[in-house]
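Note that this complex is displayed minus one protein chain, with the remaining chains in position.
Coming up: chain A.
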Amino acid sequence: MESAYMSMGTEMEKGENARLSSLIGAMAIADLVKTTLGPKGMDKILQSVDPNDQSISVTNDGATILSKIPLDNAAAKVLVDMSKVQDNEVGDGTTSVAVLCGELLREAEQLLLQQRIHPQTICAGWRLATKEAKAALEICASDDITREDLVKIASTTLSSKLVHAEKKHFAELCVAAVERLKGSGNLDHVQIIKLPGGSMRDSYLEDGFLLEKSIGVGQPKRLENCKILLANTSMDTDKIKIYGSRVQVDSLNKVAEIETAEKLKMKKKVDKILAHGCNVFINRQLIYNYPESLFAQNNVTAIEHADFDGIERLAAVTGGEVVSTFDNPDKVTLGECDLLEEILIGESKILRLGGCKSGAACSIVLRGSSNHLLDEAERSLHDALCILMATLKHPRRIYGGGCTEVAMAHAIDKAAQETPGKQAIAMASFAKALLQLPMIVADNGGYDAAELVTQLRAAHAAGKNNYGLNMTNGTIGSMDELGVMESYRSKLQVLTSAAEAAEMILRVDDIIKSAPRRREEMM
């Protein structure tokens, strides 16, 4: 009947069918990523579908995996979107959020099909459960964060990643990098330079600042007491920008004249730049040979093509100003650093700026045996840096290793017992879904999940509320002693977005799918 009034090609799923199709989509997504969860999680290989680009990446970052899978299921898209937001907001927990949402919906399916509970009732129960869970999380959290705690938080995040073996080293590195930012909170200022070769252990945080550029030909390779002028200006021929202008000449002589005029103009520009008294000139755009040679003549090191982020970071690190006009040298602040030199890491030449005026930016050099390894290491570091920033912004921490999940489940179960009505069943299902997280983590480690999680529950019931999974030897233990910590903010975000998204998907009873827009074929 629907086809009678809908446009051609429109599909519609109704009621139970619609609900099931969205539940199945969401669960499939959760199942897809759940094996990557936890310190013993596995990685995925992603290969592009584009026949021209057969590059692969190896990762266990939930957001990366999900954003690269082409999907057709609407509910699955909700999950992917949620995971992306988690990535943008806190940077970590992208897998957990998808898994929790999927598990919630799995529980919902049971309630819907076997117990015939109305979706709205389930939602109502979940809302009560979320409230309880938040309260429980609040109790778990503690406010005082020492540097040691930061290291622990970073290493917990890193423990599920490829860099697991070196997590202490990397955790220290991340914390040091974040400390360098001095609370500016702009992660752009942490630059990660990936250089294949060496081992992961050789990765380090550079004292100064690194720029992946080389110095122009014939210019000094080592400079002390640099005065740096950062610019964003064209150093080719400096075209005249007035619209519609063009050169028309009637003789060869004139061409030559114009050419000299052009050169002269460039020279004037270079002179103006030199008038600033700088001995290093770094431009965002190209520098042509002619101005480059002029700079060389005047003993100024010229570096071209520092990309946009690079220039901004340089500005932050040297305290200089990004300049585009050069008429008022006195108004321009120059950047300063003690030492500029070209160094070799592995086989790549890299510029190193040492002793910068304001060290508000920093560089991390990642070494590793292959590009895939480096890519994954970069993603892992990014996650760890994000989580550290988030923790610094909201300085609260909780225990990891499934400890808070069990604590929240415990609190919800207790509240469910005091709640009359069908909502209580939904609340219990919420608790069950939460317990699935440590279950999966243990499963991925190859341990007896049911045994461990029940032990954990018993421990929490007995009041040992800092107990969690000890993934090194497959037992339970105090997370305080093991030093497994997570950011409160990240966990809260996982909880709320998973609950919101699950509720949203559950409330759907019709799916109306428009016919895909036909792309015009290129003939």
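Criterion: a contact is a pair of C-beta atoms (placed from the backbone, for glycine too) under 8 Å apart; a residue touches a chain by one contact, two chains touch by 3 or more; residues count from 1.
As a convention for this text, contacts and distances are computed from a predicted model.
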Complex member absent from the view - protein name from UniProt, among "T-complex protein 1 subunit epsilon", "Cytoplasmic tRNA 2-thiolation protein 1", "Mitochondrial import inner membrane translocase subunit" or "Transcription initiation factor TFIID subunit 9B-like": "T-complex protein 1 subunit epsilon"
Omitted-chain contact residue, chosen from A:74, A:200 or A:441: A:74
Which residue of A:210, A:332 or A:350 touches the chain not shown here: A:332
Candidate in contact with the missing chain, chosen from A:321, A:342, A:378 or A:480: A:321
Touch with the omitted chain, as defined above, among A:43, A:166, A:207 or A:500: A:500
Chain A residues that touch the omitted chain in the full complex: 1-2, 4-8, 10, 18, 22, 74-75, 77-78, 81-82, 85, 87-91, 118-121, 124, 127, 130, 185-188, 232-234, 240-250, 254, 257-258, 260-262, 265, 309, 312, 315, 321-325, 327-328, 331-332, 386, 389-390, 419-421, 423, 493, 496-497, 500-501, 503-505, 507-517
